[in-house]
Each structure stands twice: as structure tokens, then as C-alpha cells.
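Here the complex is missing a single protein chain, while all its other protein chains stay put.
The letters A, B and C name the chains in turn, as written, and every chain counts its residues from 1.
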Amino acid sequence: MSYFFQQLVNGIMLGSVYSLVALGLTLIFGILGVAHFAHGHFYMLGAFLVFFLSVSFGVPYWAALVIAVAVFCLVGVGIEFVYRPVRDKSDINAFIVAIGMLLVIEEAVRAVWGTGNRRITNPYPQVLKFAGITLELQRLIVIGAAIVLIVLLHLFIKRTRMGSAIEAVAQDREGAALVGISVNRVSILTFSVATGLAAAAAALAAPLAFIAPDMANTLVLKAFVIIVLGGLGSIKGAILGGYLLGVMEALAIAYISPAYKDVWAFAALILILAIKPNGLFGGRD
Amino acid sequence: MLLKIESLTKRFGGLVAVDGIDMKVEAGSIVGIVGPNGAGKTTLFNLMSGQLKPTSGRITFEGVDITGSKPFRIARLGMGRTFQNTSLFDRLPLKINMAIARRMRTQSGFFDSLVPLREREEEADVARRAGEALEFVGLAGSAESIAGSLPQIAKKRLAVGMALVGEPKLVLLDEPTGGVGAGDISGMIELICQIKDRGVAVCVIEHKMRMVMGLSDRIVVLNFGRKIACGTPEEVSGDPEVIKAYLGSGYSA
Amino acid sequence: MATRKVVALLVVTLMIGGLIATCTSCGDTGPKEVVIGLTAPLSGGGAQYGTDCQRGIEMAIEDINKDGGVKIGDDSYDVKLSSLDDRAEPEQGVSNATRLATDDGAKIIFCPVATVIFPLLDINEKKDEEFLILAYTSIEMVTDEGNELIVMPPPPFTVYTKLFTKLAMQQGWTRMAMVQTTGAYGDAWAKGMGLAWQTAGGTITDHARADYYTETDFVPFLNKALASSPDVLLIGGPSQPTALVVEQAKSLGFEGGFIVMDQAKIDGMAGQIGMDKMENCIGVAPVEAPFPATPVFAERYKKKYNEQVTWESAINYTAMILLKDAMESAKSVEDPMAIRKAVPGVLPMSGDEFPVTLDGIENKGLMHMPSAITMVKNGEYTLSSDLIYWWKEKD
Partner (left out) sequence: MTAENLRKYGVFIAALAVACFLPYIGISKFMLNVIIYAGIFSIATMSLNIIMGYTGQVSLAQGAFYGIGAYGLAILTNKAGLNFWMAMLLACLITAFVGLLIGLLAFRTKGPYFIIVTLCFNFIVYVVIKNWDWLSGGVRGQKITGPELFAGREARYYLVLGFVLLTLFIMWRISRSLEGLGFMAVRDNEPLADALGINITYTKIVAFMISCFLAGLAGCLGALHTGYLSPTSAHYLLSFNFIIYLLVGGAGTLYGPIVGTFTVYLALEFMKGIGEYRFMIFGIILILVVIYFPRGIVGGLKSLWKKVAGSRQAEEGA
């Protein structure tokens, strides 16, 4: 039984990262209709920035994290400008712009930091043992910080004017424009928040593994799967979908087949969508 | 009886959009459906042509139960329709729009397109009928134009033509003169009469009461999803409930 | 908008035009030059591996040219390396090899990826387009196709399974769980290892292979493997994720040993996580240990590229020098068959002089490179300078 809980915790840890990345994507895709496939590459860039700050400059971990999030909120503004010309065209054009962007980013990172993988020193390598579960402290921090960030995002959207503008556009874009909400400003804001979230997720999770230019290629794929599973534009869906996929993967590793774990997770997704074609929480077409 | 509707009901959550409606359409007749905004007219159309599935009730078309059938099956049985917002294939030329509307009456599949034996004949037939239909709605001159570039009245006419080219026995016209300039209305009325002359029954949703009264053989009045009156124009216009609910100011004006 | 469009069009045309121009200009060759080809992953996830190989060849070519090039009679040829990126995709590799062999006139093509080498075996004996494949892989099967134009310098990985098994058993470890990378190479390794292990009386407790190329967190896999309470884990894929597996297994409280597939380099892993965490790892000896001349090479390498030397660079360096000798001995830079036939004559190359020892070559092209294995104990590499002449023990 403790083995089951151990894998459950592993799944929740995976799911925390998935949720944070998927949250940003669902805001962007659901609200702006942009298939931001390069989102994972900004996650990767976030990790490299933390690496750069903490390893090359000796900036303390939490300071590096805050700086990275701040920087990437600004970077998000830049991304919005790249997408602006294709925002109202078909999904797939934005998708190709994203592919172009990620190619540039990935090879640029290779040119700057070399082709090899890097390590960010784990700030909390202490190992906790309780009830038969073994856990690095940093993992607990990731799980906790993810919850804090999710709550903060919720408060931001529900309690601030800027946040509710995001929600308004999500619900009715033309209507929002009619009541005087600037879609462009919301768009910039959304990219900024989403990219900041990705950087935060990267800064949290990166010390647990290594960082590499192609570290987020599967992550972004999974994030897309999650937001579709949860229903496009649904914040609730992205959060639950993220944790669901993480737990599903960990349990598939434990009880079905490690090598085929993604197969099971993705096949389950196809089936769920065949039954609920608009995702778990997607009411709208 | 061409179309028979029995105690048809549609609920959206707690809202009852169509509430136990009974209705009949006789072959070759014109039935007007009137009612204030939100009375459930378009919902009724969507139930009849299969875009929505009814919560309860029964629809039969030429004796065939079509309750809950898919739209394309109902269309193939011989019920054509237009949409309130004049839905067209905006990027394609008029003749292609017409040809698509005729597609359901052809048999050719993928393999026929590779070895076009049957296809040749059918293509010729489709082209001929598309031409006729364009001529019928008075758009023969702009067969090569792109549908999206047409003025509103021409779009409405094209939509009517597309509903007709599949040789239906009944067409549902959702506000055929909505958004059309006053000068073009008589032309549309004339067109609807010509449809009737061809022996095709027409169901028409309209706001312009005078027009409906002059046009229809029978009129169905809806309010809040319920049928409040039904009968010949004379019967309906004399109905006190109708006058109270809807006609009062509108008709006398 | 229109002017912006024109500007965009201009930029695109200029970029493409400029690229084509640079490519054609780099194509013009001097009179006395011999082109060596390389098709390898130089971008994407395999870029590090491809670049390591490329650097070894580059250094060898520099040395050769400084020394007056390839001398045949009174002529001397400068050596030039022509590298093309294949992203480890077979289709790209075939395209590249064709381009190198027919456009650049390369008669020798280095290729470090088995999945690219196999399709090259189909085209390298085509009349008038022959080229010699320098196969940097440990999959012996590439030499089993009856192809006469292939040379494979590294020892086949099957050499290691028995050696590792013996060493692990000596530690009293009998229960092994497999957490190696997915994919054909990892599977083949695990199969060989499993056979050797069970023959020696060990048991396999669990399989929990993970894709080392895409996974970033191995804890769920390790939890599964450790639940079967093994003494030793079979791990391996690229060095860096493999190092992470070791680190994560230790953080989960695993105190047994690790058998590291030859794809992962023990010294590379130590560079990632530190020697203290490498305790109880069994694997291929670090590159600087077995051969006397390697540290000198390693120093030069570090100076030039500011990175730790790898087996990739050391072996490809030596192979390039070997081919130069073979060309001189065959008195030809044009005839791959003659060059291939001259290889046995210029062997052995001693590790006293070169980064690695190349002792001999079998008819099918498999070279005899003595290898060494190691086990990290008390923060030290043990056994790593004991050379194993594995081919002498072959049945």
C-alpha cells in the first residue's frame, strides 16, 4: 500500500508541473485561439535563466526564481507581438509560427550554452521519509508552490480588474470588445501571465532533473493533451487534467507497463474525447 | 399529410423553448409561423430539420418517423431549409454552391471520380439543374461570382435556390426577407409563390405580418414556446389571444 | 502591409540566396585535397554525441595536415572534413552519404549512428560511388551483412555483458532490476545482459525501462524497480540522464550497485553528479585510464574545446590517423577497397602513441580494440587500467 501512495505522490509531483504549464497554455489557446506550441520552449528558457543566474552568477535560488518569473512576464509581451499578425487567422498558422519560434529558440540555446545538459544545484536535497514514502524536500516544495501559484492565479482572475478582463474575453470576445475591454491588452496580459507561470514551473522543477535544449518537447505535447482533455479555455480543466495525467502516468508505470506508459495515458485520452468530444469541462464548441 | 408534428417539446436546461406543439403541413401549401422574438420559431425549425433533437414528441414526414434523425437524412427525404443568418459557402462561386446543394441526389463516389463514367452524366445533370435553380431565383447572370461577395438579397435568393435544387417536397424558410431592403421584399414574395406553384410546400418564419397574412394558407402563432393559435389568416387575425399577445400594435399599424 | 510583404519576401530571398552562395563557395576544392565525409547528428537531441565524434576527427585532420597531409609518392594531399547533419534519421543519412560520396568525392565516410549505418550498407558498394564506412558503433551486427567496405573500431557491446556480470556477482549481487533506456539498443543490451546474468545464476527481479531521451524524472520508474528489492540496477542511455538515474536512485535510499550500459560514460556521469555519488557503478573504464597516451590527448582536447574528452573523440581521432596510414600504404586516396585492404598492414596502433590501441581487424571489419571496465569504490575507479583483450576469449 505504501508503494501505491509513493507512486501517487510521484504522480502528483509530475502533475504539479503539468498543471502549471497547461494553465498557461489553456489561457492562451482557450482565450486567444493561438496554438502556442513553443510554450514548452519558454519553460526550457526559464530553466536556463535560473541556471545562468544561480550557477554562473551565484544568485540564491529563490531570488533567481523571482527574477526568472519577472523576466519571463516581460518575454511574454514579446511573444504576443510575434503572434499578433496570425492571431485571427486559422489555428494552424499560429501553430507553424510556433514551430518556427521553437526551432530558433532551441538552436539558439545550443549555440549559447552548448549541446550538453546542465544541472541546477538542488537547493533542498534533503530526503524525507514518512509512512513508507521517500521524498526529496524539493519535490514537496514543487507540490506546495504549485498549489500556491494556482490559488494566486485564481485570486488574480476573480479579484482583480485585469484578471476579470481575461475571463471576460474568454467567455465572449466580441462582447468584451463592445464593453470597452481592449483585446490587445488582454492578449498581452495573458501571454505575460502564461509565460511567467511556465518560468515558475521550470524554476521549481528544474533542480530535480537536468536541463537541456530539448527538455520540454514532450512536456508541451502533454500540456496540449491536458488542456484538450480538460476542455479548451477551462482553468479548472487544465488543473485537474494536469494532475490526472501525472497520476495516470505514475500508476501506469507502477501497474501496467513503464515503457508504454504514455501509450496508455494517450489512449485513455482518445477514448475520453470520443465520449466527451469537448473535453471534461468544455461546454462550448 | 406531408408533415405532422405531435406534442413536440424541447428543453434547454430549465428553459422550455418549444412546449408541446402540434402542427401539420399539407403538401403544396404555405404555412406561416409567427410570433414575437424568442417565441421558439427557429428552435421549431431546427427540431423539424434535425439540427436539434427534441426532448419529447414526434415528427413524421410523409409517414416516416423522423424524430431525432440527423439533418442530412431529413434533407435527403425531401425537406430543404434556409438559415436565419443566410449560411452559404462564402468562399465558393454560386454555381459550386448550387452543385453542392445538389450533391445529395447524386450517386458518384470517390472511385467514380477516378473513372468518370457515371460521374460525367451526373456532373452534366448537376450543372444543368444548378443552372436552372440559379435561373429560377434570378441569379443566372452571376453564376461565377463568389457567394460571399453578393448583396444581402442575392444571398437570400441563393439560399432559397440551394434549398430547392435538391428537389424537396417541403422547404423551411427562416426569415427570407430579414435584413432585406423594402424594395426587394415583393420579389421575394413572388419567389415564394413560385415555389408553391411548383407543388413544393413552404414553411416560412416571418416578422412582417402583412406579408405572411397575404402569403400563407395557414398560420401558426407561437408565444413563449407554445402554440397560441392556428388556422387561416382570417381566423388567426380574429383570435383575441393572438391580438392580445402579439398582433395588437403590430398588425393594426 | 504591401511594403512589409515585399520586405519580408526580400529578407527570405536574401537569406536563402546567401545560404546557397556560401554553400557553393565552400564547395570549391584545391587541386590536392582528399575529402573525408561525416554524417552525424549535429543538431537536435543527439548533437552532443555527433559533435564529440566530429571534434575527434577534426583534431586528427589538423595533426595530419600540420604534418604535411597524406603523402603518396611525391604527392601530398591536404585532408578536408565535410560534415553534414542527419539528426540521426536514416533518410537524412542516406541523402548525406550520397552527397558526400558523389558531390564531394568522399571515399571515406564516418558515421556514428547504427540506424544510419544500416541503410548506408545498401549503397556503399554501388559501382563508381563506393565509399568506406567508418562505423562508430558497438553494434557488431553492422559488420555481419557481408559488406566489404566497413570498419568498426569500438568493441562490440556484447563484450561487456559477461565482464559486468562477473564483476557484479563478485560483489555478492544476484538480484537485478532493469531500468535501461527504451529503444532497440537498450533492448538488445538488456537481452544480452539478462542472458549473461541468468546463465551466471542471477535473477531478474523487474523491468522498468524508461525513455532516457524524453523522460526528465525517473523516480516513478525507480520506485517500481526498487519495489522488487534488487541488489543491482541495469541502467544506461545517454550519459547525463543516466547520471540522473543514479542520483535519484540513491536519494530513494538504494544502496546496491549499478551496471551502466556502454552508451553512458562513467567519467561523463561523474562530471555531472560528482564522484561520491558514483559509488558502486560498474561500467566502461573512463577514457583517460587505460591507455598511456590518452591523458596527453585529453589535455590538448580540453585546451581546444574547453570540455572533457570522451571516448567518441579519442576513438574517432585514432581511426582517422589509421585511415591516413592506410591511404599512404595503399598508395591511393581514391580507391576505398584498396584503403580497406591496407588497414591490417598498418596495424597495430599502440596506445602508447595514440589515444587508444587498435590491435587488429577481422575480415568482416570488426576491429580489435582492447577495452577496460571499472567499478567505482570509495570514490576511486578500480580495475580501470587492466586492459582486456576480449577477442582472444571469443569462441
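As a working rule, a residue touches a chain if its C-beta (ideal position, glycine included) is under 8 Å from a C-beta of that chain, and two chains touch if they have at least 3 such contacts.
This structure is a prediction, so every number in the text was calculated from the model and none was measured.
Engineer: Give the labels of the shown chains that the missing chain contacts, considering the complete complex.
Structural biologist: Across the whole assembly, the hidden chain touches A, B, C.
Engineer: Among B:Leu44, B:Ala133 or B:Met162, which residue is in contact with the omitted chain in the full complex?
Structural biologist: Only one of B:Leu44, B:Ala133 or B:Met162 touches the chain omitted from view, namely B:Met162.
Engineer: Return the single residue from B:Ile66, B:Leu88 or B:Leu173 that touches the missing chain.
Structural biologist: With B:Ile66, B:Leu88 or B:Leu173 as choices, the missing chain is touched by B:Leu88.
Engineer: Which candidate, B:Asp19, B:Glu122 or B:Asp239, sits in contact with the chain we can't see?
Structural biologist: Only one of B:Asp19, B:Glu122 or B:Asp239 touches the chain omitted from view, namely B:Glu122.
Engineer: Among B:Thr9, B:Ser29, B:Thr55 or B:Thr106, which residue is in contact with the omitted chain in the full complex?
Structural biologist: B:Thr106
Engineer: Counting contacts across the full complex, list the positions on chain B that touch the omitted chain.
Structural biologist: Residue positions of chain B that touch the missing chain: 49, 51, 70-72, 75-76, 80-81, 83, 87-92, 96, 99-101, 103-106, 108-110, 112-114, 116, 119, 122-123, 126, 162, 166.
Engineer: If you put the missing chain back, which residues of chain C would it touch?
Structural biologist: 4-5, 8-9, 11-12, 15-16, 19-20, 22-23, 26, 42-43, 47, 83-85, 88-91, 94-96, 98-99, 102-103, 114-115, 118-119, 122-123, 129, 139, 141, 182-185, 187-188
Engineer: List the residues of chain A that touch the chain left out of this view.
Structural biologist: 29, 35, 82, 85-86, 89, 91-93, 95-97, 99-104, 106-108, 110-111, 221, 224-225, 228, 232, 259-260, 262-263, 266-267, 269-271, 273-274, 277-279, 285
Here is the rule we go by: only the chains that are shown with their structure count from here on.
Engineer: Which word fits the touch map of the chains here: line, ring, star, complete or other?
Structural biologist: other
Engineer: Which chain's mean C-alpha position is the greatest distance from chain C's?
Structural biologist: Most remote chain from chain C, centroid-wise, comes out as B.
Engineer: Centre to centre, by mean C-alpha position, how many angstrom separate chain A and chain B?
Structural biologist: For chain A versus chain B, the centre distance works out to 48 Å.
Engineer: Taking the mean of the C-alpha atoms as each chain's centre, how many Å separate chain A from chain C?
Structural biologist: 35
Engineer: Mind pulling the chain A residues that touch 2 or more other chains?
Structural biologist: none
Engineer: Could you check chain C for residues that touch two or more other chains and list them?
Structural biologist: Not one residue of chain C touches more than one other chain, so the list is empty.
Engineer: Going by the contact rule set out above, which residues of chain C touch chain A in the complex?
Structural biologist: Against chain A, chain C makes touches at 43-45, 47-48, 51, 182, 207-211, 214, 216-217, 219-221, 223-224, 227, 240-241, 243-244, 251-253, 272-273, 307.
Engineer: For the complex, which residues does chain A have touching chain C?
Structural biologist: 3, 6-7, 10-11, 13-14, 107, 110, 114-117, 119, 125, 127, 129, 134, 136, 205, 208-210, 212, 214-215, 217-219, 249-250, 253-254, 258-259
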